[in-house]
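Heads up: the structure comes next, in structure tokens.
Missing here: one protein chain of the complex. Every other protein chain is in place.
Now for subunit A:
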């Protein structure tokens, strides 16, 4: 069912070396350097132990450092003397050291670093596992992780480079590039055979629309509903049809999963039932077998069949669970509203829908997601709508969300239209009365009068919303829009497609202007081999969704590229918005 790749598609480099390196570094650090023999998970509770040394392996988070200070100070009370070690990963921050100093324990601890940057989640996905990158960089405007991103890029460069070209868009991307460039200049350059050709860096805030849309490809749905962590997911009793939960790794090793992961959900059931039928046929083969054949069957085939059976029932269970949940949530109607927002039609109806969603207290995060989607597609809400919807949201979910709204406004995710932008409303009203072509002409006529909605303009320039003349066949997708049922091509992936096609940003000046610039294209090493040129590393700074990964895989198959997705973390609408909630201590 996975569409066959072009025969001339290049092979992906082997990323298992990243895992081995990281593990060896850690083992060396813990065993040789710090004599650790047992690992426990940090739980922010008092530590009870008679060991004469405590070693903490942590992310450089102030809360965690404070907890460690509490532990150390608690020991001091009864006069306990121990050695304390803190290993920061991937690096320490001075803010953490400052806290140690303020709490008076700086002299009691030894500090070390474990430069672990990259975790391969699959053959073509590598994660920095830094979800905090998003809020630190984009909400707080704190550039602390820029060098980390540069270091990650540098590690990839030293193992799989040299890169031929680096393209990018976004302020953080630029800074990460610069940081990497400096690190290259500081170090030695060994001549080696490149395994990665081109690199594309992109900031999450270049495209907020895509992560806010509901996902409908299988892997995206599993993430939205069950939450995949580090490539692992936990399926509960309703999926396993037993009283136990089970934790599984979801990657290309799972033969069933690898065939359905990128598929639109509507195709998944059909595929799974066919597979189940095939499996049954294979099992049935054993009837009418003689002893010799049976022996062969058991030793060679049975294990594989059993494995497949297990995976199949798991994914069938998951699909059924997804169906049930989504039907209950009136998913169809929700998607319809999202599609209308993306297209820019019937906005008033969409606002009514969102209002009702809030009134019925359906879901705090979902309501917020819809509000943000409305805001970014419409370039802000009308002041009266903003006031009214905000008031209703606070009434339904609590006034403490004043803080949430403040965060969202800062990020530009949920804002009021400034005077002079109300043209969009007129545009959409007029657009309703006439057909598409005329609306376009009218829009152009108005354009000189006021600032247009950036998303709408981008959508038009890049054809992100395909024309629905005929039925969009999801079984044989014709473009990346299939990941959203044919309604919308993800902006981030479209940009990547266009820049690769044009080998730069020529002809995309208007687009980059609408995206606030910060685009770049640099030739690093002009000697790159042709084959390697088609292996492209895309680095998302601030997170990337499974839907975007599926879209890039599709693009790769179409154009003969192989994409490697590097991301600071896997994200989706829930994670993105949860990082911005202000209603907790």
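Following the convention adopted for this analysis, contacts are C-beta pairs under 8 Å (C-beta built on N, C-alpha and C of every residue); 3 or more make two chains touch, one makes a residue touch a chain; residues count from 1.
Keep in mind that, in the parts below, contacts and distances are computed from a predicted model.
One chain of this complex is left out of the view, and of "Spermatogenesis-defective protein 39 homolog", "RING-Gid-type domain-containing protein", "Auxin-responsive protein" or "Small ribosomal subunit protein uS9m", the protein name its UniProt record gives is "Spermatogenesis-defective protein 39 homolog".
Touch with the chain omitted from the figure is made, among A:72, A:86 or A:99, by A:99. Checked against the full complex, the one of A:74, A:289, A:468 or A:522 touching the unshown chain is A:522. Although one chain is not displayed, subunit A still touches it through residues 20-21, 24-25, 27-28, 30-31, 37-40, 48-50, 62-63, 91, 93-95, 97-99, 101-102, 113, 115, 117, 136, 140-147, 151, 154-155, 158, 171, 174-175, 177-179, 181-187, 189, 330, 355-356, 359-361, 387, 390-392, 394-400, 402-403, 406, 518, 520, 522-525, 582-585.
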